Structure formats: C-alpha cells, structure tokens
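Below is the structure I would like to discuss, written out as structure tokens.
Taken from a larger complex, these chains appear in their original positions, while the remainder are omitted.
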Amino acid sequence: MTGVDLNADLGEGFGHWRLGDDDALLAVVTSANVACGFHAGDPSIMRRVCAAAAARGVRVGAQVGYRDLAGFGRRAIEYDPADLTADVLYQIGALDGFARAAGDRVRYVKPHGALYNRIVHDEAQAAAVVEAVGAYDATLPLLGLPGSAVLRLAAAAGLPTVAEAFADRAYTPDGRLVPRSTPGAVVHDPDLVCTRAVALARGEPIAAIDGSTIRVGARSICVHGDTPGAVELVTRVRDALRTADVPIEPFA
Amino acid sequence: MTGVDLNADLGEGFGHWRLGDDDALLAVVTSANVACGFHAGDPSIMRRVCAAAAARGVRVGAQVGYRDLAGFGRRAIEYDPADLTADVLYQIGALDGFARAAGDRVRYVKPHGALYNRIVHDEAQAAAVVEAVGAYDATLPLLGLPGSAVLRLAAAAGLPTVAEAFADRAYTPDGRLVPRSTPGAVVHDPDLVCTRAVALARGEPIAAIDGSTIRVGARSICVHGDTPGAVELVTRVRDALRTADVPIEPFA
C-alpha cells in the first residue's frame, strides 16, 4: 500500500514576529513547506527550520509566494510572468542554500496563498511558476491541487507533480475547494477531519459539500499549522492514519 | 606570468530603477559582483545579469550586503552575527539559483559597501560572513581587501581568499584605503588610474598618498561601474593592461 505524506506550512514568522509552532509541527509532519522570505520567513528562521527539519528527516519544500510581506502573500497580484519566474527562482535558490548547509536540499516546491489559488486557473502565472521550477531543477516535484493548471502544465513540461488534499476543507461535487467565504468551507470537527484524512489517504470517496461523494486523489495531505489548536489537530490526524494502518511517508 | 582579474559591481538596479550599464561592463570585466537583492538588485535583474554573464564567460560573484535597500547597503548596521550569517547565506543561495539556471554557478563572494568596510576590522561580523561562505561551499573564494580581518579569518577557516586592489583609490603608507572623506582619496586622472592598474597587476610598487611607495598584492582589480564615465574608464584600464602584456583572466 502506498503511504501518504503530511505537509504543513512552517517558518512563517518574520524578524521579531512568530507564527505557529515550528518545532511541534516538525515532530508530526513528513514535509515542511518553508516560507522563503517573500510573503513570510526570514533568513534566520529559514536556517533554523532547515536545520531542525534535516535533523528529524522531515523533507523541506520551498513555499514560494508573491513579494508581499504586508499582505502575507494573500493578495492576488498581476505579475508580469517573467518577474514571477524570477521571484520564484530566487526563493527556491535562497531556501536551497539553507537546506544544503544543513546537509540536505530542497525536495519540492509548493506555492503559497494567493499564488497557489491563482495558478489553479491562471495559465500565464502557472506557466511562470513551472518555468522557474524547471529552470532550477527539472527533477523537483511541484505540490499542488489536483486538476489545477499548474500541475497540468508542470506535467506537460516533464516535471514531477504531486497532488495534495485538505482534510479540513469542504469540496465541491467536481472536486474543487469550496471558497473560504462560503459557509461550511472549513471542517471544524476533529473526528470528521480524521475520518476524511484516512479516506483521502486510502483513495476512498469522501462527501462533497452537497452530500454527493467524490474521490480526491492525493499523495499528500495538507494540515494547517497556524491556527489555534493546529498542532493537536495535526497530531490527531497522524494518529488516525497510524491506527488505520496507513503508512505515513514523505513523497520526496 | 600570472594574469589579473577585473571585477566590477553589476545588477545594482531595483524594480523600475536602473544603475550603471550592466551590458557594457560585461563586455570588459572578467568578474561581475552581482547584487543579491538586499542592498540592491532584484530577481529579474539577477536572472538577466547571470544569463548575460554566462553567455560571455564572465564569472559571477555574490555581492552580498546588509538588508538595507533605502540605504543601498552603505550604512553600518549592528547585526547579530547569527543573523548576518543567515542573511549572507540567503543571498548566495538566491544568486546561485540564477547562475545554475544559466548553466554556471556562483564562483566567489564579495561583500558590499558598509559590510565590506566593517569586516576589514570587525572580527564578529567578519567571522559571520566567513561562516556563511563556508556553510554554503567551503571551496568558494572570498574576494576582499588584503590585510582585512575577513580574509585572515577566511584563510584560517580553510576558505580560498583573493585579494583585490583599487586603481582609482589612494592608499595610506601601510596599505589601507584612504577614506573617501579625505581629499585625494579618489584618483580622477584616467592616465594615472591606468598606470596604477598596470603596476598593481604586475605587483610593482605604487605611490601612497604621502608620496612613499608601497606594494599592494592583488589578484583582482576593482573598477567602479556606477559613476559617469565608468565604462570608458574601465575600458581604458583594460586596454592599458593589454598594451602592457598583462594577461586579463578571471581568478575563479
């Protein structure tokens, strides 16, 4: 049986400001999406997280975002595609320096926030991200939403792609994420989150928001790390997967 | 006979703003100190300069600086050494991504501005820079001022070091740069700059500011690229070296 990967966002503080509990998350996840300084993260945090991840065998991925510290990368920006390619390449290289200094290297790339959402459908920005990853290292997997433009373009360009699912987010009947602004978009019941995580990991159907059942293919499950109670929820998901005999292992 | 390297600062624009004539300089120098986004430079500029440098066979060095865009890296900052190490490592990695994407890689590191001046004598900040370079790649040469703390500590740490000289700057009798605030600190006569460049390249003595003669050992000569007439001056220096049969070749 194929195992499932658990990924979470880490290193999202900046300077004097902290966000989330990186150390606690590193004890649970198998893949760490490390912020690279454009929407969050700074060099000292990146260095520390890369060292801690390497020590634990957690894979480090470049969580690349728009250049927007004030907006935490959550505001869509009309980038010139060439500038976006350059910004993404810059972030991957910067993080890779810390990963290499820790004896490892960046193992995958996962876009963040508004960029993540934008390249689900925006072909030009999606192509810009794919170009950046391919230019850096064409063996580096892109982690993203199944059915997104970015994964399709990445696959077409010969890059490895990895699909992820969200155990605590509701899906539409055609397998898209229900927007956060819609009631019911986020699943809050920890037991339900765990049940869905196990189903997702096994490739079994889950309930869409309208009650129909869908299948979401996913090699990795994303768990949010910056909300109150996040570490506890992630830990419960991990324990539920173990109880269900689903192997938990990094994809990269 | 050993050749001499010509290095200049490149890629020092930011966003909509340009500084210096990168293309013209790339046609003359053998080593390009490329700004890495902290005091100047942005990802799009870095990508373009790395590609152009690779196409011409010009070596790319990481021109690392303090995080101070508004001050162009020319204001001394009391960094925590660990933060300085992280900031330098980040910049080297970021630039290396572009160099690798262009089929080459970062060949050396040269600190910029206030950081350059600070680590001539500040042991803690010098050690922080040395740690960053060593952590990234212990075979990467550090380019700096002969007799500086940073080159001494780098050599002690087993890193390659390369000494540089300035053909258009006056020296004190003990081989230090005359501060810019002192009258006569900058040599403006192009003929004299060329004569000094040839002498420096040959290891011959030059006149210090008090008229005594000194020897400045230097494998590389730094030429300033952001002043009016800079490209012409650099071109004259190159031609003078050629006329004097001094081989011009990169050190890295």
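Labels for the chains are A and B, by order of writing; each one numbers its residues from 1.
Operating definition for what follows: a residue touches a chain if its C-beta (ideal position, glycine included) is under 8 Å from a C-beta of that chain, and two chains touch if they have at least 3 such contacts.
From a predicted model like this one, the values you see are computed outputs, not experimental measurements.
**Student:** If 2 of the identical subunits are displayed, how many subunits does the entire complex have according to this structure file?
**Tutor:** Per the structure file, the complete homomer consists of 4 copies.
As a working rule, only the chains that are shown with their structure count from here on.
**Student:** Can you list the chain B residues touching chain A in their complex?
**Tutor:** 37, 42-44, 46-47, 82-83, 85-87, 89-98, 100-101, 135-136
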